[in-house]
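Working notes, structure below.
Of the protein chains in this complex, one is absent; all others appear in place.
Presenting subunit A:
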Amino acid sequence: MMSRSVLPVLTVCAALVVLWYLGAVWMNWQLVADAQARAGATPDLTEMIRLTLAQPRPLLPAPHQIIGELWRTTVTLPVTSRRSLVHHAWVTLSAALTGFGMGVGFGVVLAVAIVHLRALERSVMPWIVASQAVPVLALAPIVIVALGTLGLEGLLPKAIIAAYLCFFPVTIGMVKGFRAPDAMALDLMRTWSASRAQVFWKLRLPASLPYLFAGLKVAMAAAVVGAIVAELPAGAQAGLGARLLAGSYFGQTLQIWSALAMAALVSATLVGFLGIAERAVARRMGVQA
């Protein structure tokens, strides 16, 4: 299955890169043509193409420019530098991970309560579902301002926003997972006169793990988005969101694209780790790969 899709995926990726280069030439053409006309130069075609792919502030940077910028701001600059992307990524990552921990903890506790208290499910569950139709990220400025008046700044407000985005997929997944054992398995536990706690630890919790990991992956991606967006309204000084905002103010396209690439890299890596953990846990529980 995996090997069968390697070639198609590589082909599609290669096609995207080619399209990207063509797009970069096409979108930056006017920029270069104007500059050359002002300078009174008449470059030939190859020179024009070379110039469109080497603009300092292009409309669409070429992939190798973004990779170069990423390399420059992560490897060649010291981590302590304010221009180092590693520093900014860490600011965002720490908020996202703190929020992820808080959100997942809250989500799991809520799911346990919902599974054991019928009244809670029927009164709270509809609101939890409805709360997701609300554009949660729009609440970010409120959380930042409200916590700011309490003297809380920096990591915690961002983590709270990330946590708020995280808890929903975890709660929904875990409620489904805790309910996943069928009547037969539950009856078997009853014939062994297992207590409620034993049913929970030995049957419901193991059965819910696949659902937990599905929820965790969604939550992880949401936490990164939450931490980035939380940096937008408050005028944060550091973080990937702050880099995006500063880049957009000053028209530094390379800075925007490299921050975006870094965010994608961080997010994909974290979700990838969760996937590895999921497979390890599944193997440990005896699932045949």
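Here, a contact is a pair of C-beta atoms (placed from the backbone, for glycine too) under 8 Å apart; a residue touches a chain by one contact, two chains touch by 3 or more; residues count from 1.
We adopt the following convention: contacts and distances are computed from a predicted model.
Asker: Which of the following names does UniProt give to the chain that is not shown: "YhhN-like protein", "Heme exporter protein C", "Xanthine dehydrogenase family protein molybdopterin-binding subunit" or "ABC transporter permease"?
Answerer: Of the names offered in "YhhN-like protein", "Heme exporter protein C", "Xanthine dehydrogenase family protein molybdopterin-binding subunit" or "ABC transporter permease", the one UniProt assigns to the missing chain is "ABC transporter permease".
Asker: Taking the full complex into account, find the residue in A:A39, A:V134 or A:A183 that is in contact with the omitted chain.
Answerer: A:V134
Asker: Would you mind spotting which of A:Q30, A:S81, A:S123 or A:Q198 touches the chain that isn't drawn?
Answerer: That would be A:S123, which touches the missing chain.
Asker: Just name the one of A:A146, A:L186 or A:A280 that touches the chain not displayed here.
Answerer: A:A146
Asker: Identify the residues of subunit A touching the omitted chain, counting contacts across the whole complex.
Answerer: Listed in rising order, the touching residues are 4-5, 8-13, 59, 118-127, 130, 132-139, 141-142, 144-146, 149-150, 217-218, 220-221, 224-225, 228-229, 232-233, 240, 244-245, 247-248, 251, 253, 256-257, 259-260, 263-264, 267-268, 271.
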